[in-house]
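Here the structure comes first, spelled out in C-alpha cells, and everything after it is commentary.
The complex is shown incomplete by one protein chain, all other protein chains being positioned as in the whole.
On to chain A.
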C-alpha cells in the first residue's frame, strides 16, 4: 500500500509534469499570438530557448546515457 510520503511524492511528480506541460504549451503554442509588448512576455525567455534548451538537454542526457552504458559494457568485458 502506498504510504503517505509515497502519495505526496507521486502527486508532486504529477504536478511537476502538469506545470511543465502547461508552461511549455503556453510558451510554444500560444505566445506567438500574443502582442510582442504584452507583459506576459516578461515571464518567458526569448523564443530561441524554447528550441535550444530541450535539444541541448536531450543531447547531454543521451550522452550521459551512452557513457554510462559504455562504462558498464567495459566493466563487463574486464570481468570475463
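Couple of notes before you dig in:
We take it that a contact is a pair of C-beta atoms (placed from the backbone, for glycine too) under 8 Å apart; a residue touches a chain by one contact, two chains touch by 3 or more; residues count from 1.
As a working rule, contacts and distances are computed from a predicted model.
With the options "Peptide chain release factor 1-like, mitochondrial", "Cytoplasmic tRNA 2-thiolation protein 2", "Dolichol-phosphate mannosyltransferase subunit 3" or "Rabphilin-3A" in hand, the undepicted chain maps to the protein name "Dolichol-phosphate mannosyltransferase subunit 3" (source: UniProt). Remark: the omitted chain is touched by one listed residue; of A:39, A:55 or A:74 this is A:55. Of the residues in chain A, those that touch the hidden partner chain are 1-2, 6-7, 9-18, 20-21, 24-25, 28-29, 32-33, 47, 50-51, 54-55, 58.
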